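There's a structure below that I have some questions on.
The other protein chains are all here in position, but one chain of the complex has been omitted.
And then chain A:
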Amino acid sequence: MIENDAKVWLVLALLAVGTYLIRLSFLGLVGNRRLPDWLARTLRFTPVAVLPALVAPLILWPEATGGTFDPVRGAAAATTVGVGLVTRNTVLAIVCGGVVLFGGLWLIPQ
């Protein structure tokens, strides 16, 4: 549980301002000047690196099970990735993973 109110507000303010400045950066200030090529190429991989890195430990050690691997959650994650890779459809991938998750937990109550 989060109990430190001042810390929450500080994080909120810094994150809001920082995110806005990231969005404004080039459009607002820099105009047509280009980023160094190596930086632009590296930044392109930000979402495909950050999102899986955020999720991988949550799949292996889900908080809800106290950190033990859960086959149902594992299967739901694998389904989402598989459907996403094959169909390139985000909504469909999430729905299929969700069906496996809810269906699996219904069949195998914990």
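The rule we apply is simple: a contact is a pair of C-beta atoms (placed from the backbone, for glycine too) under 8 Å apart; a residue touches a chain by one contact, two chains touch by 3 or more; residues count from 1.
In this section, contacts and distances are computed from a predicted model.
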Per UniProt record, name of the chain withheld from view ["ATP-binding protein", "Inhibitor of KinA", "NADH-quinone oxidoreductase subunit D" or "Predicted branched-chain amino acid permease (Azaleucine resistance)"]: "Predicted branched-chain amino acid permease (Azaleucine resistance)"
Chain not shown, touching residues in chain A: 1-3, 5, 7-12, 14-16, 18-20, 22-28, 30-32, 34-35, 37-38, 40-64, 73, 76-77, 80-85, 87-91, 93-94, 97-98, 101-102, 105
